[in-house]
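Right, chain A next:
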Amino acid sequence: MSDLLSHASDAIKEILNSIGVGLIVVNRHQSVALWNGWIEKYSGVSSENALGKDISEAFSELPSSAFISAISNAINYGLPVVLSNALHRSPLALFERNFEQQGKRIQQSISLTPINIDGERHCLIQVTDSSTSIKREKILRTHSELLKKEATTDALTGIYNRRFFDEHYKMALAQAVRQGTPISIFMVDIDFFKQFNDYYGHIAGDKALIAVATALKKQLQRVSDVVARFGGEEFVLMLPNMQHDSAAQFAEKLRLAVWDLHMLHEESDIEQQVTISIGYSTFFGNESCDPHALLDTADNALYNAKRSGRNRSVFLSYQPLDEQKATIL
Partner candidate 1 sequence: MKKLLIVDDSKVSRMVIRAHIKAVQPDWEILEASCGEDAMKITQEGNVDFCTMDINMPGMLGTDAAEQILQMHPHMRIAIFSANVQDTMQTRANSIGSIFVAKPVTEKSISIVVNYFMG
Partner candidate 2 sequence: MDSLSELQLDALTEVFNVGAGRAAASLSEIVGDEVKLSVPSVEIRKSSEIDNEVIGLGTDRFGAVHQTFKGAFEAEAILLFAEDHALEIVRDMMSSQISIEDLAEFEQEAMCELGNIILNACLSAMADMLNIPMDCSLPDYTVSTIDEIIQRINAGEVDAYLLLLHIDLVIEKRRSKGHLIFVLGSTSLVKLSVQIERFLGAI
């Protein structure tokens, strides 16, 4: 029986069998020459029963085809192979030992490294249990998510801030360009907000901002949709996969949402309550799109909405920057 450990010192045997990593060595005929304690424990196959067997027969169940190809690559070409847990959940028949999860396969990260023993090519197989690192990642991620939230949330209104929007917008637009899908941008501004603040005071002004932000946010339905505070009394909404006709309906929904708050505003020149103006634009998913140009177009549309009476929405079709100068009315 070809046991590589048979000539090893007791100390080495002890170490290899106690290590928290699965170690298997196969020779150039793909038969098992080393089967350490970790593998014994999780495969349920003792080293006496595994040694000398073809690697595909040593386990209680057949290894995945990716694993079998990987061994061939390593032995025949001498190339190291990585079988990431991301793409191969559990190529080998290794099982959880704790009571609640008995019989469930362990998530594995496997690497195969060609090595030379006594002038002959062998393959060293290392197996680690990925589930602990996945749990750790999840904990780290939750912490960093909390930190991220602070950096990307507007303290007053609780919606996303400008910084978050800037990052997210670029990514979403790039994806829209790549996939040829549309994306709509809405710039929203509270009408006569300065007058509201001056007349009712800053605390009331803050309350109004929160109310408007919440009303706008309520109109969003999909995970991919974003509303963010763009500036003092300005908000921006980004809705991927929204076409022009739906955009028009949505803009009206936004306007009504704020209208229905019926927030008293005696200093407004047009109505007796708080209203918003909306400028929006759509990128249709063709060719390329300059992120600034799309935002500017929506901003120009907002300007038009203000100029033509406020409490309304105006659409401008996307114009690259050099064309925009001509169309400001």
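Convention: a residue touches a chain if its C-beta (ideal position, glycine included) is under 8 Å from a C-beta of that chain, and two chains touch if they have at least 3 such contacts; residues count from 1.
In picking the candidates, the idea was that all candidates are chains of the complex that A comes from, given by their letters.
Since the structure is predicted, the reported quantities are computational estimates derived from the model, not experimental observations.
Asker: Any idea which of 1 or 2 touches chain A in this complex?
Answerer: Here, the candidate touching chain A is 2.
Asker: So in the complex, the part of chain A that touches candidate 2 is made up of which residues?
Answerer: My answer: residues 65-66, 69, 73, 77-88, 109, 111, 113-114, 134, 137-138, 141, 145, 171, 174, 178-179.
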